[in-house]
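The other protein chains are all here in position, but one chain of the complex has been omitted.
Letters A and B mark the chains as written, and numbering starts fresh at 1 in each.
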Amino acid sequence: MAKIITLMTDFGVKSTYPSQMKGVILDRQPDAVLVDMSHGVPPHDVRTAAFMLASAAPAFPEGTVHVTVVDPGVGGTRRVLAAKADGRFHVAPDNGTLTLVAQGQRLFGPDAAPATVVAVEDETHYRRDVSSTFHGRDVFAPLAAALAGGVDIDSLGPRVEAFQRFSLPLPHRDGGTIHGQALYVDPFGNLVTNVSGRMLEALDRSRVEIHICGAVIRGLCRAYCDVPPGILLAYVGSAGLVEVAVNQQSAAVRLGAGRGTAVTVHLPPAS
Amino acid sequence: MAKIITLMTDFGVKSTYPSQMKGVILDRQPDAVLVDMSHGVPPHDVRTAAFMLASAAPAFPEGTVHVTVVDPGVGGTRRVLAAKADGRFHVAPDNGTLTLVAQGQRLFGPDAAPATVVAVEDETHYRRDVSSTFHGRDVFAPLAAALAGGVDIDSLGPRVEAFQRFSLPLPHRDGGTIHGQALYVDPFGNLVTNVSGRMLEALDRSRVEIHICGAVIRGLCRAYCDVPPGILLAYVGSAGLVEVAVNQQSAAVRLGAGRGTAVTVHLPPAS
Partner (left out) sequence: MAKIITLMTDFGVKSTYPSQMKGVILDRQPDAVLVDMSHGVPPHDVRTAAFMLASAAPAFPEGTVHVTVVDPGVGGTRRVLAAKADGRFHVAPDNGTLTLVAQGQRLFGPDAAPATVVAVEDETHYRRDVSSTFHGRDVFAPLAAALAGGVDIDSLGPRVEAFQRFSLPLPHRDGGTIHGQALYVDPFGNLVTNVSGRMLEALDRSRVEIHICGAVIRGLCRAYCDVPPGILLAYVGSAGLVEVAVNQQSAAVRLGAGRGTAVTVHLPPAS
């Protein structure tokens, strides 16, 4: 079985920092298959990292180890977490990164079994000299290699119920209206909202109305090219969530919208 | 034999989209060797993707599978193509991406055998739930995995002669003058033209003259460092095409040139 390890950080792609993590992993697991999930998380933005992780992990096979290092508290008192959720392993600082993956995929798919989360106390897998500023290389990469190599997650430390989570930005429904918000702006300027496509499943999608920043979008499209270039549209995107976009342009720029922008969905009666 | 799969998209390197394609491939072909060809195609720019693909594919061994997803028509009526050209496999939307690789390498090397192009109709390899906005993950990545795994290209659909191609920007020769144009601006600002080095083979290269944006370059150099930093030069570049550059600076900026800029080559008599 392939030992897939993905890496996500806010290090960008210019430095050698991601590659140093890979060097440490390959030193311990020479047959690991390394995949950059992204090094473009906005610096220190744990919430965006949590969203990106939860939306991308399901594309990977079970058994994959996901390392996520967006870690403004590196070297301080924050704990180190390892988790197993939805069949995938995770290592990350205890700062909210695992909020979404640890909750059983409620936003992004069918409810899954509760995650196993442990606070890592066994430091034997760490590099011999742990720096205080680069735990990606010295702590998280070696832990990922250990998990990929078959180390039992429970051997790393005690299970914990209490760990850092941010309050989930869940949509709330009020009669025929869903009050949601934008969770994530992707690099195309598409706005990914917290409104799940499943909330619209039994409805006539052509009669759904989306209100955002004063604009009104009538009906859900299937694809960008359902509208001419430059026109606003909404659709259920590849993460299973309602998205707002402008065909071939940036909805974020057009609307002046960003993470947290309110999105209201007006539902027709069930069809 | 290594199952090499390259990925080229206009997704950029900030999102998790390229990695989601990789997760899907590794789920189906755990021993695939994944190479990012580039995720920096200018958004929706199919012509640049076609050039980048045709210039880079020859560096890979025969049998490599190249996935190219620059796909503004995703989810619409455009077809899905698979091709075999010059010993390499390709999957891409039917939007012009395969124009250059499918024509037998006329611009970039010796004429090759005609390409095999099929319109994919067999959807059994696709992911179970195909989104309407992310065929890179749900359609093209699984097809690439199938081809890398040895699936016969002809099993995917009927061969087609008619598919989207843009008209080739071929140079034309008028006596001792070649009228060409810039095909591609690389990230250094070097201008890659459509004038093949083979058109200059029998000539005294020191007497070739290149006219572009009012500037005149006398003689072809071999290397950037044949001229001082900041000076314009021309040479036959690594894709076998005449290029115009400024040593250690950007020719595109210096000249105000870009894709489509006219380039005239004045030839001396054959030597």
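The criterion applied here is as follows: a contact is a pair of C-beta atoms (placed from the backbone, for glycine too) under 8 Å apart; a residue touches a chain by one contact, two chains touch by 3 or more.
Because the structure is predicted, anything quoted here is derived from the model rather than measured.
Colleague: Which listed residue, B:55, B:99 or B:194, touches the chain dropped from view?
Modeller: That would be B:55, which touches the missing chain.
Colleague: Kindly state which of the options A:15, A:155 or A:206 is in contact with the chain not pictured.
Modeller: A:15
Colleague: Which residue, A:41, A:57, A:74 or A:195, contacts the hidden chain when the whole complex is considered?
Modeller: Candidates A:41, A:57, A:74 or A:195; residue touching the omitted chain: A:74.
Colleague: Touching the left-out chain: which of B:170, B:202, B:225 or B:253?
Modeller: Reading the full complex, the residue touching the unseen chain is B:225.
Colleague: List the residues of chain B that touch the chain left out of this view.
Modeller: Missing-chain contacts on chain B: residues 1-2, 4, 6, 8, 13, 33, 35-40, 52, 55-56, 59-61, 64, 186-188, 222-226, 229, 235-238, 243, 247-248.
Colleague: Spell out, residue by residue, where the missing chain touches chain A.
Modeller: These residues of chain A touch the chain that is not shown: 11-17, 19-24, 26-27, 30-31, 34, 43-44, 72-76, 131-134, 137-138.
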